[in-house]
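Every protein chain of the complex appears in place save one, which is left out.
Every chain is named by a letter (A and B) in the order it is written, and numbering of its residues begins at 1.
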Amino acid sequence: MSAKLITLTTDFGLRDGYVAAMKGAILSCSPELVLIDVTHEIPPGEIAAAAYVLRQATAFFPAGTLHLVVVDPGVGSERRGVACQCGPQLYVAPDNGVLSAVLESEASLRAHVISRPALWRKGPSPVFHGRDIFGPVAAHLASGGALEDVGEAIDPATLIRTPWPEPHAQGDTWTGAVIYVDHFGNLVTNLALEPGLLLLGSVEIAGRAVALARTYSDVANGELIALRGSSGLLEIACNGGNAAEMLGAEPGHVITFRAQRRS
Amino acid sequence: MSAKLITLTTDFGLRDGYVAAMKGAILSCSPELVLIDVTHEIPPGEIAAAAYVLRQATAFFPAGTLHLVVVDPGVGSERRGVACQCGPQLYVAPDNGVLSAVLESEASLRAHVISRPALWRKGPSPVFHGRDIFGPVAAHLASGGALEDVGEAIDPATLIRTPWPEPHAQGDTWTGAVIYVDHFGNLVTNLALEPGLLLLGSVEIAGRAVALARTYSDVANGELIALRGSSGLLEIACNGGNAAEMLGAEPGHVITFRAQRRS
Partner (left out) sequence: MSAKLITLTTDFGLRDGYVAAMKGAILSCSPELVLIDVTHEIPPGEIAAAAYVLRQATAFFPAGTLHLVVVDPGVGSERRGVACQCGPQLYVAPDNGVLSAVLESEASLRAHVISRPALWRKGPSPVFHGRDIFGPVAAHLASGGALEDVGEAIDPATLIRTPWPEPHAQGDTWTGAVIYVDHFGNLVTNLALEPGLLLLGSVEIAGRAVALARTYSDVANGELIALRGSSGLLEIACNGGNAAEMLGAEPGHVITFRAQRRS
């Protein structure tokens, strides 16, 4: 039988024992689970960054993988914890928008609130639900437990969603925005490069016109390039360099371009 | 049967190949072992930080987990290497105080010195006992080997312990100290918030009076809060912010408060 997988995405950082305590709590429930880190370097409380990173990563895991997400600035407050089945993937997370980008890309969606303490560690800390509530719940679901076990079903339409803004068009002039800056300084934008969209000419950002190409080395070292990133979104990169530093750009920075919908 | 677990705590950092070399050495002994990182970001040689992080993490692992700790500024010197059974957990570490906070919390304790080279890699490097001595010894114990196999029993009272100072009281006025600053800038103190202790009023730190509450979001964004952290110790935090930066506080910083022992 296949391994049963849990991935972990948090803002805990790696230098304290928090991630390990959560892993220990999970393995104490179900020692046979395999744990894979997505990242623990989400900036503290940055829900939008976590949402984007999940979109980059979770779709590539085997069906039935459980993705545990603990970016939870409202821990211990009235915010809900939720468990969702979204297509072939399972998620356990606070209901604070962190699942926005993975929920939007899936039609089949079931959600349950995490409300039944029987699965939790006894006397859960109000400041560490990852270890005491979400972790054990994730272990239960990843081991084959039913969504019904964690709490009552809720209407998926009530899940908090904070999607990034869509690009908008006036005639064939489009305006988009940077939504994420990655480790390499690549600027990921909100423009999904779908087959039906034809870009005309270059992308304008920070007063620069950046030509579209296929991969980094299509331009000389140190040159800017616009390309279809590995998540299907338009990215501005610099071959052998750091586009974010070169352009002084960060999330929210505007891009403009000309494009037409193909008929 | 359950997976056999080894956790790893070092100051090696993650950018070189040291952690991987140690993992390779372990898996070369016992390929079926499951390895879980606690952290590799202990500041170089900072034994007190490692001791605190272990206390945060190891108790949450299944019984029989082996915790391998290599924060070892005295590597290759006369300092002892030790293997300890402490309650349901096993430890392999240099005898330099790094186990202080996990040993103090357990009554049942057996210790053996690591002295029998038969388990080690041949020709161990005097600068990398983690890979050549501690790793293989940990693999042996985690796979079910006996403590007796690694070397002779020693009196646990001879293990080096460097506990953090206890808070002290004059009447109902107490003085404590910050012992650790975490990734979020939360200031962990040496005050264990036990049921028998009643805090009166607020906690004073850096000229500020900080009110006690239950979780971060009990105060407004940007406000300081004192709370019972997830390890049971009093922490000073900032909702949505970084208390250490706000207060300019670091380990050793004094806190004062009023408290009474409940009768």
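Everything below uses one rule, namely that a residue touches a chain if its C-beta (ideal position, glycine included) is under 8 Å from a C-beta of that chain, and two chains touch if they have at least 3 such contacts.
The model shown is predicted, which means the values in this text are computed figures rather than measured ones.
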Touch criterion as defined above, residue of A:Leu5, A:Ile160, A:Ala177 or A:Ala211 at the omitted chain: A:Leu5
Statement: Answer key for B:Arg131, B:Arg228 or B:His253 versus the chain not shown reads B:Arg131
Task: Tell me where the left-out chain touches chain A, residue by residue.
output: 2-3, 5, 7, 14, 36-42, 53-62, 65, 182-184, 214-218, 227-230, 240, 242
- prompt: Residue-wise, where is chain B in contact with the chain that is not depicted?
  reply: 12-25, 27-28, 31-32, 35, 44-45, 73-77, 125-128, 131-132
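Operating definition for what follows: only the chains that are shown with their structure count from here on.
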Statement: Between the Cα centroids of chain A and chain B the separation in whole angstrom comes to 31
